Structures are given as C-alpha cells and as structure tokens.
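Chains shown are a subset, placed as in the full complex.
Each chain gets a letter, A and B, in the order it is written, and its residues are counted from 1.
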Amino acid sequence: MQQAASSVEPGIIIGVLLVIKMYIIAIITGQARLRKKAFANPEDALRHGGLQFHREDPYVERCRRAHINDMENILPFLFLGAIYSMTGPSLAVARLHFLVFFVGRVLHSVAYLCALRAPTRSLAYTVAQIPCISMALQILTLVAAYA
Amino acid sequence: MQQAASSVEPGIIIGVLLVIKMYIIAIITGQARLRKKAFANPEDALRHGGLQFHREDPYVERCRRAHINDMENILPFLFLGAIYSMTGPSLAVARLHFLVFFVGRVLHSVAYLCALRAPTRSLAYTVAQIPCISMALQILTLVAAYA
C-alpha cells in the first residue's frame, strides 16, 4: 500500500471479500457432507459411520459446482482487477467495475446454493462477466499502446 | 504501468488473452449444454424442456475438462509470469517464455475441444509446461540469492 491510494484499495477489499466468500462455500460443502453423510473419500466415510457413506449427494455436488464456478471466475478477476487497478482508472469507474462483479458473484452463489429459478444464476453470472470483459479490453488497449 | 516497460507488458497481454480464452471455453460449454440439452442443474433443465435434460453429455464433459485443465495451468502461469516479469529478465527471453506458453495452451484447447488424435493434447500441455518450470526455477534461483 506504499503506492498512492486511488483504485487499488477497493480492488483489494473486493478481492479479499470474494476469497472469503469462496472459503464460506467450502465450509458449506463440508457441513453438507456431514449432514447428508456423503463423503468423497472412503477414509472420511469410515470415520463417520461406515463405507456406505462414501457416496455422492445432489446438494453436495451443487455446492461443488458453485465452488468450481467461483474458481473459474473469481480467480481470473483477482488478476484482471490487480492489473486494471494499476492502469490508473478513475476511482469511480473502477469502483463500479468491482461492485458489479461483487454483487453479481454474491448473487450467483445465493442462486446456486438455494437453487433459485432459472435464469437467475445465469443472469448473475453474465452480469459479473461484464466488468471482467470491460477490464480485459481496457488493459489490452492500454498495454498495446505501450508495446 | 508506471514502471519501466520491458518484460511486464508482454506478460500482461498474454495473461489477459489467456483469461479471455478461458472465458471462451465457458461460452462454448454453455452453448454445448443448450445444443445437447444436457444441464448440470435441475432448475436449468426445467427451463429448457424438462427434468429429463438434467443429464451429462460427453462433449459437455470434454469442455469441462478443458476448462479445468486451463485453471490448473493458466492460473498458476498468471502468478509465475507476474513474478518472473518483475525479476527483470531480458525482453526477448521473457517474450519467448510467454509465447511458447500461449501457443501451447491455445493448441491444448483446440486439441481438447476437437478431440485431436493423442498425443497432440498431451504434447501441447508438455510444451506449455516448459516455460512455467523455467520461470519457476529462475525465480527460485534469483530470490534465494536475496533471502
């Protein structure tokens, strides 16, 4: 943070909050495995009642898909957001990008875990992608001018 | 980009292009789900014709594997490439590293999605790993000298 403040800080806050959101999905998955008695590994099943609990459960699989979708989208955002922040965008515009992504991804998680009616989840996904595409194009435009 | 240009810019361009490549695989997966009528979630199936379309499809699963393989390789590259760029490598050598990775990963995606004859995909994967291993070893050598 030795750099001038501007748009780096909001990006960091949103990035860290979204990483925490991913950790929460991991915890929800673990709780679902215990509650549904559905373990991915025989050694876990053995500890929790027997090998018959080494099995899949639809809700646990749903949590897994939500988590993997987060990795597909939040992890690239951490990269795009960091680079974008360093290109010196206006603070208001940068905040808008980060906020739209944040709201989109939180809504995506809620829609996934609560199995909200389609296309809520896909809509949240698409909304969150817009600032990502926007940041990617802005970075390419700016860096291409330097190269 | 307030830093001296050198090898940071090509790394950023390649990184952003590969993130866009991952987004494209996500779009291809979504299109395949609609075309094959194979949805991972019952709520999506219900919206597109009924619960019988809550099912797996070999091509959709192929797209999923391509995407996950990208995450396993492109996401660590974003980290390695960023650190490596900051170690002040020669521009030509850095460009070679990034270019080999880029070509390898694009070929990997094409080989995966088109199910090209083995070992095309594995070869592309291996070629792309070479600059990653090289960057990792150069970073360790350089940083170990500081520590």
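Simple rule for what comes next: a contact is a pair of C-beta atoms (placed from the backbone, for glycine too) under 8 Å apart; a residue touches a chain by one contact, two chains touch by 3 or more.
As the structure is a prediction and not an experimental result, all values here were calculated from the model.
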{"item": "Total identical subunits in the assembly as filed, 2 in place", "value": "3"}
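One rule holds for everything that comes next: only the chains that are shown with their structure count from here on.
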{"item": "Whole-Å gap between the CA centroids of chain A and chain B", "value": "17"}
{"item": "Of all residues in chain A, those that touch chain B in their complex", "value": "62, 65, 68, 71-72, 75-76, 79-80, 83, 86-88, 112, 115-119, 121-122, 129, 132-133, 136, 139-140, 142-144, 146-147"}
{"item": "Chain A-facing residues of chain B, complex", "value": "1-2, 5, 9-10, 12-13, 15-17, 19-20, 22-23, 26, 40-44, 46-48, 67-68, 71, 75, 78"}
